[in-house]
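Below is one structure, written out as structure tokens; the observations come after it.
Note that one protein chain is taken out, while the other chains of the complex remain in position.
Take a look at chain A:
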């Protein structure tokens, strides 16, 4: 018997008893819909949780610090045994398999402002090893290029430009506004102010401009605070693209050497200047001392999400403390796995009931068609033909139910997502991370394609399993007795 012919016969038989087929399928439909909807819901919740985490930082980036506390011995690690974040540590971490790059960071120990033309704003200066960090920061550059290694270059994060303000101009406008307000025309003046505030950051380009980093140090003479300023001229060579990681939104990346110089100045007492003349000799000396120099922090880039766990383990064994959203992700995964099991289990019970329903229907229809089976056997159907026909029949009942159930689950998911958005459930859950760029649609439930395929395949298999016993029964019918039955 040809496959297509057998399907044609099966379809005809199902169609002949369409009401019974439909009613039996409803059982599978409900079960499938329940399972798919529940898994979709938990997947959606998980996706949202993961997204929220991604807002805190890239999942393949780990922040590494020396461990301060030995949890096994339950005591703090003494200073001299603590790991140092120096070049040795960088080399050690680089040796761990799965590590793509190590980016040591040195922050400046004071306040810094960036000044470009008449605009200025506070920034966070982060010293990075230009060559080391280039490996994976290069891809994040939106405009211009990344640090080349020459000393007076900086790269700015996406939001830096937007945070620079033309202080003089704003002061002037504020004066004019208050004057306008006195004349009673305040309301008319509101829109342009808003417009400027929104548009200016995007249109303002920093790349290839000369900028000045303004450092301020405070010192006391006779308990009187005094402030001293120092200006460092730099060139902005690039701007990073907008990132979901908002932690470093206002960062300016500078070569480590530059940051070291700035820190030296900030920590030195008043009167010590590092002039351009003496600077060069000092700089060479510091390069030689690079190995004993300690960083504030190290960011370790892992090759892929899957390798994060093993890298974290290796780092901990070597005496480092690791913070990474990926570690929270692991907890989330465990939590949602349990939820999926529980929800899936409940739905599985309804599928079990549906399966019994299919078995019942099949046994009934075999009783009804006993004579027909006998005739088919006499005119040349083999035992395997009969078994195949009935297996396929019950498999198709499962398949029909599965398709219908998937459709219902899909509809339910769309509804939940629609009302979830309209009712603001997601926006209230999302408080804290949903900035202007967080407007990407957040879904409460998702049906990935693997889940659809799984649901269809699973319901078909359920049908097949339910059909095994009836099919064997049908094939064992004695042709002679079957043909005599009425």
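Before moving on, here are some points about what is shown:
Assume contacts are C-beta pairs under 8 Å (C-beta built on N, C-alpha and C of every residue); 3 or more make two chains touch, one makes a residue touch a chain; residues count from 1.
Here is the rule we use: contacts and distances are computed from a predicted model.
Looking at the choices "Heme exporter protein B", "Carboxyltransferase domain-containing protein", "NADH dehydrogenase subunit M" or "ABC transporter ATP-binding protein", the name in the UniProt record of the chain not drawn here is "ABC transporter ATP-binding protein". Shown as candidates are A:67, A:141, A:300 or A:376; the residue that touches the absent chain is A:376. Residues of chain A that touch the chain left out of the display are 1-2, 5, 9, 12, 16, 371-372, 375-385, 478-480, 483.
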